[in-house]
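All protein chains but one are shown in place.
The first chain written gets the first letter, and so on, giving A and B; residue counts start at 1 in each chain.
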């Protein structure tokens, strides 16, 4: 229930404990709400008040490049006082054919208790979680076209921070839905939280698995009553294609947030985008930092969301240790 | 006035505050002198006395490779207790066509307040400083053939440490002047500080924009009365060229510091080089660590100069915050 999440709430909340953080589907709605609450609580703190976790060794395994997710986790880890051990996939034994499980087993032998992993392999985390030799906690930093649950947590936190509720908020997700792990996590989660969802973009990028969460519509038909417009990044720019510039213009005109469309939005409505933005493709250049854009707010919240996630992971580890010590 | 800079000065100096540190031309002579003073003050401290800056997040964006400037900044940041967030340009969204401003905006959203940037694009920093969305401080780690102001600060500090003054010191800068950002920054700064400058090297590597700072001469004609010989690195070694070895020998004989030329130098004269050195090209192998060489002293001073620069940047940020808090 969202009634438990209130700004300025001074009641001591129970500690959130997580074993892993791999997909939004595995998180109860109550847990998501608690994480939103905690994210905003951390955001209100002065850096000197940040929760500190001691002797916690963590490693980030980014097998796919990522500037902002990787940086965001790194800053969150520093703020929590974690010991971050850099892992460079380019020079790792994974290149020599070692399995991900064996690599993580090595990290575990070195005392690393948590790994943040981004991989192009969908559901890579199942093998790690189910390996009887592994006790390491797994935080999913994105898996193929699967999930990107920390991005979802920051997105729903940004929406909750703005409106204070989800029930019946009109939210459109627009773009390459079939390849977007952000869209998939967000649709599932926002639907569960009570929002009314619309999906927009080229028909060949739509995917009928979204049908159960909302309606596939023309952006022009919903723009006027939306509360939130979530734009997705066009992933497969082909700069070598001589028609690239034409295609970019066509996408912007047909599916992007043009100045004309933005002008029709409600005064209270906000714009979101996971970034990096293709200026003048998904969104007009002038709108990236306009008043209703929450694009940089999302990044800011992302760091706090990741602090909340990592704190909950460490709490989960401490809890397990206490249980093991008793038994 | 250089009279304000005295070794062992116990009078409390006012804090140096900088918004950015991007080119020597933007620094007043008084500010340069204050930074020299502070650099040498930090150098005399025991590591436990180093000034500490808390909760200061900084990121180093080196789009061009650099061992020593990058390492030097990293060590300086550690000594100051800064939180350094690693940024890997190879995997960054800049590769996906994101502008430098958008990348820095992301870092800013994550709470990073200072960036050290090296880029092949001349004056890249102007776009960052003039972007109304950016409040991040920029420290220039080298821009194309433009400036390398932290190298200049360490160079003038090394000269001041040696002689205690600049007025009428006879300084030659020898080598590829037209492509050297080090030469450009140093010429402008040393001229302003009162030194008498000479420029040497192949004529095709000279550039008449140096005319206003000093005289283009033959090294043989000035070697006997120089106080400082600053050698520049030959940048464009072409190892695949079958004539490479011959060219190296010819450069050394015609323009380099041979044993014969070194023998003609005044007993008090010193040799400088920004490193890495091409042994037996700019300078004879035996002379790299000879008694009058200050090459490794320069590197040592570089770290202290960067500590002074970063400290001044953080002071500048605190000052702005105080002003904002009052207004």
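As a working rule, a contact is a pair of C-beta atoms (placed from the backbone, for glycine too) under 8 Å apart; a residue touches a chain by one contact, two chains touch by 3 or more.
Worth saying up front: this structure is predicted, and the values here are computed from it rather than measured.
Only one residue from B:25, B:54, B:86 or B:122 touches the chain missing from this view: B:86. Of the options B:68, B:123 or B:170, the residue whose C-beta touches the omitted chain is B:68.
Touching the omitted chain from chain B are residues 47-48, 62, 65-68, 70-72, 74-75, 78, 86, 237, 239, 275-278, 289, 296-297, 299-300, 302-303. Listed for chain A, the residues touching the missing chain in the whole complex are 55, 57, 59, 83, 85-87, 90-93, 95-98, 102-103, 105-112, 133.
One rule holds for everything that comes next: only the chains that are shown with their structure count from here on.
Inter-chain spacing, taken between the CA centroids of chain A and chain B, is 41 Å.
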